[in-house]
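For this depiction, one protein chain was excluded, whereas all remaining protein chains were kept in their positions.
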Amino acid sequence: MSATVFHRLDELASRFGLERRGDAATVIAGVATLADAGPRQLAFLANPRYAAQLATTHAGAVVLRAEDAGACPVPALIAVDPYLAFAHVAALFEQRPHPQPGIHPSAVVAPGARISASASIGPLCVIDDGAVIGDGAGLGPHCTVGRDCTVGAQSRLVAHVTLVERVTLGRRVLVHPGAVLGADGFGLAFEHDHWIKVPQLGGLRIGDDCEIGANTTIDRGALGDTVLEDDVRLDNQIQIAHNVFVGAHTAMAGCSAVAGSARIGRYCLIGGSAGILGHLEVADRVTITAMSLVTHSIREPGEYSSGTALQGNRQWRRNAARLKHLDDYVRRLTALEKGPRDD
Amino acid sequence: MSATVFHRLDELASRFGLERRGDAATVIAGVATLADAGPRQLAFLANPRYAAQLATTHAGAVVLRAEDAGACPVPALIAVDPYLAFAHVAALFEQRPHPQPGIHPSAVVAPGARISASASIGPLCVIDDGAVIGDGAGLGPHCTVGRDCTVGAQSRLVAHVTLVERVTLGRRVLVHPGAVLGADGFGLAFEHDHWIKVPQLGGLRIGDDCEIGANTTIDRGALGDTVLEDDVRLDNQIQIAHNVFVGAHTAMAGCSAVAGSARIGRYCLIGGSAGILGHLEVADRVTITAMSLVTHSIREPGEYSSGTALQGNRQWRRNAARLKHLDDYVRRLTALEKGPRDD
Partner (left out) sequence: MSATVFHRLDELASRFGLERRGDAATVIAGVATLADAGPRQLAFLANPRYAAQLATTHAGAVVLRAEDAGACPVPALIAVDPYLAFAHVAALFEQRPHPQPGIHPSAVVAPGARISASASIGPLCVIDDGAVIGDGAGLGPHCTVGRDCTVGAQSRLVAHVTLVERVTLGRRVLVHPGAVLGADGFGLAFEHDHWIKVPQLGGLRIGDDCEIGANTTIDRGALGDTVLEDDVRLDNQIQIAHNVFVGAHTAMAGCSAVAGSARIGRYCLIGGSAGILGHLEVADRVTITAMSLVTHSIREPGEYSSGTALQGNRQWRRNAARLKHLDDYVRRLTALEKGPRDD
């Protein structure tokens, strides 16, 4: 990082509407963890797991909740949500390069592509006929934008991103390397003794402000479109099948997967490695815990889980073997409750 | 899509051997879902979940089973398997571009590669020495074909596909973006206090008519080859380890994984996110439900499952805590059944 940025603590407090405690003139030149921060860095305390680190921090200041402020040995900013406040402050110190508008000479651009003069097309990109790249959009190296794909204004494909066919990205969408958007859905029909491929004729529409993680795959629809509404946030290695609908502001953690034609509501939180079967509905504001499998529609908001608790392998084996006969045990239990029969 | 294609309903019926009900002259210019179809589009009803949409469809005609035909308000085609019939009709309306034969000037082709004059090599591909590209094969942008790899006639690598080394694809194989075929298997031996790498000297052979999903990985063999027989269908983000054998016509859903040297039969259906451990055998015509883990060989056809049902998190926690002691409960149950002991 080249240039250095400075902010006074009182300036940060007023800019983000936070209460300040301690020296107004404290100079903050960066952000760090409680454990690593030095005297010109701001740290934060949000997760109680790290509360013990507060006493020994060398941070210049700490963002934390009012109830933790008494234990803070250095100047503080008080926030209802310290993690959110920290995110805002940290953004001041982020130095993202602003790529130059224009098309790198090594890129291969079809004559029928329309590219905004303010867009940046990186080295070795391939842009096909019918593609549209919006104002201020940025494509890093090795991106492919296929036929009839649109990249909205200010969106950014970091590197090695593939937009296959009939994909529309909204504005300010961020796509990480290795993501494949708009590939064929997995549509097969069985004929006598072999599979035939079902044509995948739909598209993929992604709303504004979405983020798509590294090596995540989202197939386009078979008929009609796969849809992500605005502000959907996907972590790495997520799989979204054809004709899935994901409501606005839903966030999914790494390695989760959604099967075809499932409809997920808004403001849902899907845990890592969780799975959602096809052709079902998940209501708004549903949380699915990690590695759970959703096998039926969920109509009510709330937190849902499947799976078993972790145990030492030996004890786990004993219980898992018993579980194979649980139905029998319950029958035996019921028989006992009924008492001895009169034969 | 540029040109428009039309078919009369009686023509579709006779071409695919289907019974027609209603106006023979109905013109079909495309396909769509029951909910979205307009008067010049054909829809289909296969999944009973969507039966209620039949009454209000605006489709020009619907492909459905005989028993659903009475409820159909528009002309109909009767099929034993409506989804299969629909797949055939839909293919008439699919307009895949036919890339021009030849090698894009930006591709990097080693002198020792053999490329059919009828093959199409897209922009920025890299073809190494010893590679063979068959008649009519098509490589989209950014594909890499490594040493001693063969792409069979009419096969298609959509984009960003990597064939690492000693990979042979049959005819009409379709590989989606981000797939990595023929990488090193995960072979490690432990020496005193560290790992040493076990050389991966085998290859990967994929039969005719296979389909490989986006970001799927299939390692080449350690000794001998990893093998997919004909007509194996893999969805996205599947992991196939070294020396796995997958029998013909088996289909695997997204994010499933198979460990080294497992042998999977023919006509199997492997659910999403399912796992199969190494060095075991799965018989022909086995179905594994989503997120199940196969830990031992399966000798009989049928459907197999592991895992637990989804519940509200609070109730799930109670049950999961109890499950950690199931073996104890069963012992207590057995003691009760024996009745009070005579001490």
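As written, the chain order gives the labels A and B, with residue 1 at the start of each chain.
What we mean here is this: a contact is a pair of C-beta atoms (placed from the backbone, for glycine too) under 8 Å apart; a residue touches a chain by one contact, two chains touch by 3 or more.
All figures in this text were calculated on a predicted structure; none of them were measured in a lab.
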Contact residue for the chain not shown (choose from A:81, A:191 or A:300): A:81
Full-complex contact with the absent chain, from A:68, A:209 or A:225: A:209
Touch with the omitted chain, as defined above, among B:9, B:31, B:180 or B:212: B:180
Touch list for chain A against the chain that is not drawn: 31-33, 36, 47, 49, 81, 83-84, 86-88, 90-91, 93-94, 97, 104, 106, 122-124, 140-142, 158-160, 174, 176-178, 209, 211, 213-215, 231, 233, 235-237, 249, 251, 253-255, 272-273, 290-291, 307-314, 316-317, 320-321, 323-327, 329-330, 333, 336-337
Contact set of chain B toward the excluded chain (per top definition): 108, 124, 126, 142, 144, 146-147, 160, 162, 164, 178, 180, 183-184, 186-191, 193-199, 201, 215, 217, 219, 223-224, 237, 239, 241, 255, 257, 259, 273, 275, 277, 279, 287, 289, 291-296, 298, 302-309, 311, 315, 318-319, 322-323, 326, 329, 332-333, 336
